[in-house]
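One structure, as structure tokens, below. Some questions next.
With one protein chain held back, the other chains of the complex are shown just where they sit.
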């Protein structure tokens, strides 16, 4: 099979991550394969087993986003080429013919349990909730495909809507989570590649490893962005892997590496940091086109360069 | 039972989190109770069911540290009163009498699987690894206490060392994870309380909610710290819960709220931010006593205040 | 004579500086005495010979404003208690009965000559301009009180309007300088004293001596102001007097030392600088009441202090 048609995602199948994978336009028609861990997913990209991987990077329901971040920070460089934002909507799934009133034993993932406990208490006060390794495994066990946590079969599962379609289950209730605005962010990671063209609604992800851990080190990094009017949308310090004492910063900024302001800020980072890992420029899933601040457009940078050339004679 | 003797931790029992809980000096002699989710753990503190809770906040093996962070960011304020750093050492556990060479079927949590896959491939090339909801559940099923993922019993589990003691299992191999330096950080959260006395080796945790999302908002926050010589040890932007568009910053800094430099920086944050949530000052688990920069000691602040008073007449 | 009624100004009399001195409300009814140099003026305050001194600090026509600044930077501390802005308007003065058309020989100070040369060329193309030590000396010599630069008497002087009144001369033309918007700033310096009450339209002057000369030293100073929302209206680096290699910064900021934001910024300076010299808080001559930025009012500082006290328990 052509590697370029195969993509990995954090399994098991029928989870939110598969639902996200199905939303990436670039993956339409591709073969999607579940892998058991973030490491396995990412590794499949690095070895060339698959063309790319879909992994959660913010607010994951199941699976650690820190694991994703750490995989991207370390090892062979990868490129993020797209992102998807997926609303987190929990559905109560049962075998066809099951009545809501008959549900006594529910199975789900701990995070889903926390989100849906209030709803269950209110609507099914007599039900108990057992915990399993994933929302999809919960649905699969309800469908009779696999044993439940204690080896038996439950009445209902709290899962992603996709699991209902996949396992032939019926939704007894939808959107039963507490935080109805919850959104999870997934990215498509591939081996390093030339970034796509800027769209005016772009995001750039990079990791800055500070040279030494002194007060003001982060401030120096942020000044590189501020000096070029580049706005951050996310920042997270992460240990670099050698104990807790050495830090790097995973950063998302507005704009594209092809934008003059982003490019120059990145060159600044490159100079003041021990090293900088560029993880890609890609279209924003929210489609927002933030205004470009006065003095920071490509034309402003070009004008300044022309001016400097003239001064230098 | 006296609430003041009961503490919650993220279960199940015999995981790394319970191992961490056992290391908090303040919990010596207390009753430790597992709760199924971070939300449940934290909620037990908020309702007063327990006196405090032990939760992972960095590099958790099982359970999402984002969940912890989000619980601390939102809802009724809590206080972090202590932290523990726990080395992550994976152990291969089996029933007494089992020989390493006989191990064919291993069960563990996905994160542990990722960490130990290389060791298993090298030492037990014929073994398969099944995934369960926690490393403790894996050990329990090996001990015959509960069914395994597919309802049967496995030869060995990859778990925290504590699970061996708890379930009467024997360690066939220790420290089999790839990243032998991995450290997880846990905190003890209680209802708001007067912070302990500064020790010279302290950490302060707070959450800054920016007033509006403009370029330079984070820089303004960091300048409040820089202007007083306060060093950050961790930062993470988090959505505040209403979609992805509004951010807050969870920040750990060196020093104690009673230190003049930390207190003044916090007052600065309070002025430039929409709101600031103080989550506590507590002794650093690593015992590091970072040097106080020139001009930022309590004496320096007192001297400056005396000087200003004189100028004001 | 009561020292408290005597004030010095940079002479000679009938210059712009005396004109400025006459505008200070605090000096109404006081005896004003000219001194030949800025050093002499300032020294008279330091020795107690006079109660205060009027000296130029920006855009002086005659006399070096750097000399003023250096006198304030070094030696016994002084306090600026008021400022005056004086429009610089040059007047062509002659003995009564002189006709403009008859003016052939003009005398003035070099700076005035530069400002008025265009007017003279246009209106009196045949006139020559001789240079003397001050505009007042020029007027005095035209009035026959003293010899002119070459020992003789000139037809007209270019001087401050005040010189006309003082020496009985007639204005043949007014406001003949090129830069009709020119404004000079003078301050009233006294021995250290309790600052007056804040008016909402205040200025504070201070001198910051950096601890060592490293890149970013000035940035650190400015961050102390920025972190409290304090705006600068003037800054000037000056050598501290030991060669050119060591710098200090003379700074004017908006606001009063009694304002919380200014006071805290000054305490910050005190901590990060080798030393800080406070030169006074006084009402702005222009009467501007700049808006106080959100989060920087006295109430905002008080609220933050209350909040911190509660957190500290």
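By written order: A, B and C. Residues from 1 in each chain.
By our rule, a residue touches a chain if its C-beta (ideal position, glycine included) is under 8 Å from a C-beta of that chain, and two chains touch if they have at least 3 such contacts.
Please read these numbers as outputs of a predicted model, since none were measured by experiment.
A.B. asks: Among the chains you can see, which ones touch the chain that has been omitted?
C.D. replies: Displayed chains contacted by the hidden chain, ordered by label: A, C.
A.B. asks: Kindly state which of the options C:13, C:155, C:202 or C:223 is in contact with the chain not pictured.
C.D. replies: Hidden-chain contact among the options goes to C:223.
A.B. asks: Of the residues C:4, C:31 or C:237, I need the one that contacts the missing chain.
C.D. replies: Final answer for the missing-chain contact: C:237.
A.B. asks: Which of C:30, C:114 or C:305 touches the chain that is not shown?
C.D. replies: Of all options in C:30, C:114 or C:305, contact with the hidden chain holds for C:114.
A.B. asks: What residues on subunit C make contact with the chain left out of this view?
C.D. replies: On the subunit C side, contact with the omitted chain comes from 36-40, 58-60, 63-67, 85, 110-111, 113-114, 117, 131-133, 146-147, 149-151, 179, 181, 183, 185, 214-216, 218-219, 222-223, 225-226, 229-237, 239, 241-245, 247, 249, 286, 293.
A.B. asks: In the whole complex, what residues of subunit A lie against the chain that is missing from view?
C.D. replies: Against the left-out chain, subunit A lists 193-195, 211, 223-224, 226-228, 257-258, 263-264, 266-268, 270-272, 278, 294-296, 300-301, 303-305, 307-308, 311-313.
Operating definition for what follows: only the chains that are shown with their structure count from here on.
A.B. asks: How many angstrom lie between the centres of subunit A and subunit C, each centre taken as the mean Cα position?
C.D. replies: Roughly 61 Å, centre to centre.
A.B. asks: Tell me, which residues of subunit A touch at least two other chains?
C.D. replies: Counting only residues that touch two or more other chains, subunit A contributes none.
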